[in-house]
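One chain of protein is taken out of this complex; the other chains stay put.
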Amino acid sequence: MSVLHTVNKSPFEKAAFESCLKHTGPGDAVLLIEDGVYAAVKGTAVADRIAGGNGAVSLYALGPDLAARGITESAVIETVKVVDYGGFVDLITEYDVSQAWL
Amino acid sequence: MAYQMNGSTVEHDEEGYITDLGAWNKELADLIAADENIEMTDEHWEVVNFLREYYEEYQIAPAVRVLIKAIKKTMGKDKGNNKYLYTLFPYGPAKQACKIAGLPKPTGCV
Partner (left out) sequence: MSEQEQEFSGSDVQKKFLYLNRRAPYGTIYALESLEVVLIGAAFDQDVSLAFLDDGVYQLLKGQDTKAIGMKNFSPTYRALGDYEVTKLYVEKESLEERGLSIDDLMEITYEDEDDDWAEKPSIQLVNRSEFAAIMAAQDVILSF
């Protein structure tokens, strides 16, 4: 069983992102949405938490939420894949269960 | 509540501001103006067009004193003053002209 985790809070405001990363297992995925997408940006105080991952967890960020916040794809950490709403749906179906870190 | 125009209807709120900003066109402006007892002249259109450009740029309908100052800056003090604008739009240049321009009620008008 693999889990799709979603994080919709800013990593600077709430501990949801950090707690999520501590609760992922191999084969899981983390999808950053809404204010959660700020965690996907290069050069931030939390960027090491993503860049330091061992690749066992797949990382995604929702493109429309990045664009709304003025974050260009070139500002997103390379190991994070940007998906659109269709990709969001694909992830939901691809994983056995979803957990939303609200 | 809605304006009726050539068989189509355009919804508005209880004060007459249209709810779908994309539904605006010049014929609708004439219709709203007639509802306000205003006959649109070039001078009226100048203000309405100015408001639409301001909204396009800043995404707000300006408060009346901001509108007057902005018009003064671009069209001069003969037009950028209370008297001229209230003559064109007796119930308030911001409120009434915004309604005709298809914009929301100005931010700052309670």
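In this document, chain identifiers A and B correspond to the written order of the chains, with residue numbering beginning at 1 in each.
We adopt the following convention: a residue touches a chain if its C-beta (ideal position, glycine included) is under 8 Å from a C-beta of that chain, and two chains touch if they have at least 3 such contacts.
Note that the structure is predicted; figures quoted are calculated from it, not measured.
In the full complex, chain B touches the omitted chain through residues 57-60, 62-66, 69-70, 92-95, 107-110. Listed for chain A, the residues touching the missing chain in the whole complex are 8-10, 12-13, 34-35, 38, 41-45, 47, 63-65, 67-72, 75, 84-85.
Please note the rule applied: only the chains that are shown with their structure count from here on.
Rounded to a whole number, the gap between the C-alpha centres of chain A and chain B is 44 angstrom.
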